[in-house]
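Missing here: one protein chain of the complex. Every other protein chain is in place.
Just so it is clear, A, B and C label the chains in written order, and each chain counts residues from 1 on its own.
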Amino acid sequence: MSKRVRMGMVGGGEGAFIGAIHRMAAALDGEIELVAGCFSSDPARGRATAARLGLPADRAYASYRDLVLGEAARPAGERMEFVSVVTPNDLHLPAATEALRGGFHVLSDKPAARSLEETISLRAVVHETGLVYGLTHTYAAYPMVRQAREMVCGGELGAVRRVTVAYPQGWLASADDAGGKQASWRTDPARSGESGCFADIGTHAHNLVEFVTGSRITEVCADLRSVVDGRLLDDDGAALFRLENSARGTLTASQVCAGEGNNLSISVYGEKGALSWQQEDPNRLQLRRRGGPLETYVAGADCAYLAPEARALCRTPQGHPEGYIEAFANIYRDFADRVRRARTGEPADASGASGGIEAGVRGMAFVRGALESSRNHSSWVSLRPLWEEPATD
Amino acid sequence: MSKRVRMGMVGGGEGAFIGAIHRMAAALDGEIELVAGCFSSDPARGRATAARLGLPADRAYASYRDLVLGEAARPAGERMEFVSVVTPNDLHLPAATEALRGGFHVLSDKPAARSLEETISLRAVVHETGLVYGLTHTYAAYPMVRQAREMVCGGELGAVRRVTVAYPQGWLASADDAGGKQASWRTDPARSGESGCFADIGTHAHNLVEFVTGSRITEVCADLRSVVDGRLLDDDGAALFRLENSARGTLTASQVCAGEGNNLSISVYGEKGALSWQQEDPNRLQLRRRGGPLETYVAGADCAYLAPEARALCRTPQGHPEGYIEAFANIYRDFADRVRRARTGEPADASGASGGIEAGVRGMAFVRGALESSRNHSSWVSLRPLWEEPATD
Amino acid sequence: MSKRVRMGMVGGGEGAFIGAIHRMAAALDGEIELVAGCFSSDPARGRATAARLGLPADRAYASYRDLVLGEAARPAGERMEFVSVVTPNDLHLPAATEALRGGFHVLSDKPAARSLEETISLRAVVHETGLVYGLTHTYAAYPMVRQAREMVCGGELGAVRRVTVAYPQGWLASADDAGGKQASWRTDPARSGESGCFADIGTHAHNLVEFVTGSRITEVCADLRSVVDGRLLDDDGAALFRLENSARGTLTASQVCAGEGNNLSISVYGEKGALSWQQEDPNRLQLRRRGGPLETYVAGADCAYLAPEARALCRTPQGHPEGYIEAFANIYRDFADRVRRARTGEPADASGASGGIEAGVRGMAFVRGALESSRNHSSWVSLRPLWEEPATD
Partner (left out) sequence: MSKRVRMGMVGGGEGAFIGAIHRMAAALDGEIELVAGCFSSDPARGRATAARLGLPADRAYASYRDLVLGEAARPAGERMEFVSVVTPNDLHLPAATEALRGGFHVLSDKPAARSLEETISLRAVVHETGLVYGLTHTYAAYPMVRQAREMVCGGELGAVRRVTVAYPQGWLASADDAGGKQASWRTDPARSGESGCFADIGTHAHNLVEFVTGSRITEVCADLRSVVDGRLLDDDGAALFRLENSARGTLTASQVCAGEGNNLSISVYGEKGALSWQQEDPNRLQLRRRGGPLETYVAGADCAYLAPEARALCRTPQGHPEGYIEAFANIYRDFADRVRRARTGEPADASGASGGIEAGVRGMAFVRGALESSRNHSSWVSLRPLWEEPATD
């Protein structure tokens, strides 16, 4: 069977920034072929996108239900093998559920669903179908974040004591900014869910902490609010947190920091040294070892001093920078690999480099915990009971 | 009368890092003359230091009480005019009190005293004597921190929404590190007071937030702890806080982050832009204006685009870096200026660029509030009642 | 006709780093389809590569001649439209010539050929056939390099006075390093031509200077040498140069700087300000305006303050870094656009963003001039007579 994996897409029509990124990421390594899609809730617009992408008209579907049914009816060697869900948040759950129940693997934009309960119900479907499910926690797929994980989990810092993660953005800094397509649904509770900023980017920060430390956040004490007049969901907040491994930390997420782009950063402090990484300068990872010079690890497929897991995520030799699209492509490449293994009946590793459904549930448990804490004068909320809660529907 | 101001010093004998810094800072601009001192609790060692510094033997005193009495007995044009207190924390209060009651102005290392109550009692003495009292909040004296203050208070960021301040150090990362002279008293409750890390460096972070924003921290929700086995005081902690101006923020202070030097940093996010400053790169201030390029303001006496208040703190033209000692010297230069004005009966501005007794009281109120919050499951604590509390002795 | 442009490839078999980069760059935007290729001088290996890439066996050719003949024999709507030449230098000329004479547009890795004479002869073929010819001067395709060009040519720096360009690499630092596939032909005169380092990366530096300043280098005074024992071509050198616009500069290119990756940088100094750009941090462009703060222009499709020409080269919003592969993809996207315009008979702009044959000729004239100068005790050599020289074969 061909090495190429066949993909269908839900969402990602004209004007959707993230849909185009998903397609570039899927195309980059030549391992994935886009064969079908339902690109818009407006069928005519969806067909136009399909045509522009060179898809035959009969594989441009009017709904995700049609996509699943239509592709399922095609011969095995031709039909799509997985669905990439790149819609606004409210459709993540129904589209993913439909695809999984129809027998297709799913790679979904995050968050997995609008709420903790929805995500838990999705977890049940994933477990029941046994199919591959992935979430695009993009930042965990950068080579130097992987390097950080290998170093922290490998004990290079000794016991972790403190973690600082911050994610200031500025694109929702004023009511005027909220006019675009993306902004409108992100600030609408019916489409985004119960949280705005913390669900949208707080989950990235949460995932980054857990991915790099290899430990889970078990308690949160948060202070969230909505800064811009008339906004119904949180657009700014911060939290204290505690990890299983006894480390403590702070997490800041805000979308009203005018002037900021996408300034995610993390620092991990241990008993033997400290690591720092900034998403806007992603090819460098700084390590301060006790009593030594500052070390900067630089991405590169030829950097023998990097962990093999990090090098495997590099396409270029040292000094040829890679970026956000390549990180995204790492998720797609990894997902394609898992789909290929599933072809032959190999067990699909549910976690994946990009985070699977369990990471998704924990992310939404974190959001729920932060909201609860914030409503209760920043009292500490335990997260484990939330993520261990059985599905309710 | 000479422009030169005459200084006596309490503390700062051999092996005391900060004493040497104080002397360099006082000497740099040629406006202050060290004329007397009590450099050590061991009189022989104190005399040795005095000799090395070129002081006559009869002005090397055995105690701060002797210093005050001895100098008071000298002719007005010869005796010291102010006392610089650079001892461990437990002597800040008695030495400063003795000096003030003896008629001498006081410039003290921070914190002002070991506890909130002590600091409040010192405030009463300052008010009673009407003398000049200053605290060496060094970081507020960097030119680019002053520039940040001018820009934030001048409205360049619009309403401030969020402040992030972090102060990781590594020098108390293990029990072994705690053997040195400085470390030993800093981790001893009897000498340091009720808090370790938050009193030592958390107060710097607190002061920086208030100085740059021109607003006061009124509420705190904190999580402090002692990480290193056997340590009796906090060595690591973080807090959420709220400012009078409705902005919110996080403050991290830790002395167990192995590998870190003195990595104080602050970011201020407003509705029109964001400012960032890092103490380890002090001559640069980054401004991200909404919709514009990143701007880096660089220190320099000749930089016409800087605020006059910031330029006045520069000694060199652009491209000739200044540092920590010069920031310290800015405090001394400002203090000398206030002492000269006091000679002629001009009112001594109690605040000063370096922070006066009120900043000291608020700093200790912050420490007290953080300790209380931490003991009460990180509940929010209001700080205003603490700093407004009348003196108790 | 489809928007997609059909590409054939010469070179780029297993183990060829740059071939894989070309394919990723071509695939990224979904505008180019790889339909045929001759990937190796060893037909069996070439077929294996073709199979891995999902090409049908009958479009895996044994030689570039077969590729041209075989594709020319296919129907117009199916055959390749252009050839991407990614071989070692010695095949650039014959493969490009064959393709052009066979009626196919050509996008070639640089340098255009092994020598100035060869490049001039290629120029004649390009002019004669009237087809589109492009060279992958990758660095000129970064958004912030384009921004630099717009600013310099738009007069933001005033008259340019000085240019500093440096390109230290370390991968040929020792004889041991020269064992790999790439290194071996790059240090072999028969395959690389008369120059090593200056032809390989000096031409990139030369192109960058001319692209950013919009001016041509007309004189060179150089000092080249071979540092590593036994190496037959220059691996290290530097030059003084003069530009048409009366600016002067220095160019350093070396492949024996152990520890360096791909550290190309350029600074342009004018009467009103200075610009700096570093390839290893490609999304930032620093502008020092006289009397103002340092400004850092950051890449982003949504950065309204950037020149439209620079924004058009961005795929992501501010804060989502792009890199080397995206710069390469910009060349492919631009080339595809030119091919599409050629379909309808629009004149093919010979220069292109990536540099066309004229840039290639000037680059080789620069290499020739530098070699001549170096052989003549670094005497000044005029370059215009070299690049204006008519073809000799």
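By definition in this document, contacts are C-beta pairs under 8 Å (C-beta built on N, C-alpha and C of every residue); 3 or more make two chains touch, one makes a residue touch a chain.
All values derive from a computational prediction rather than experimental measurement.
The residue from B:Ile21, B:Leu240 or B:Leu386 that touches the chain not shown here is B:Ile21.
Within the complete assembly, C:Gly259 is the residue of C:Gly259, C:Pro308 or C:Gly345 that touches the hidden chain. Among B:Gly154, B:Gly319 or B:Pro385, the one in contact with the hidden chain is B:Gly319. Residue-level contact of subunit A with the missing chain is found at 287, 291-298, 304-305. Taking the whole complex into account, subunit C touches the unshown chain at residues 157-158, 161-162, 164, 166, 168, 170, 173-174, 221, 223, 225, 227, 236, 238-240, 248-250, 252, 254, 256-260, 267, 269-274, 287-290, 292, 377-380.
Subunit B residues in contact with the hidden partner, per the touch definition given at the top, are 2-4, 17, 20-21, 23-24, 27-30, 52-54, 169, 171, 260-263, 279-283, 298, 300, 315-326.
By definition in this document, only the chains that are shown with their structure count from here on.
One copy, subunit A, sits rotated relative to the other, subunit B; on C-alpha atoms the angle is 180 degrees to the nearest 5.
The greatest centre-to-centre gap from subunit B, using C-alpha centroids, is found for C.
If you average the Cα atoms of subunit B and of subunit C, the two centres end up 56 Å apart. In terms of their C-alpha centroids, the spacing between subunit A and subunit B amounts to 43 Å. Taking each chain's centre as the mean of its C-alpha atoms, subunit A lies 36 Å from subunit C. Multi-chain contact residues of subunit C (touching two or more other chains): 298.
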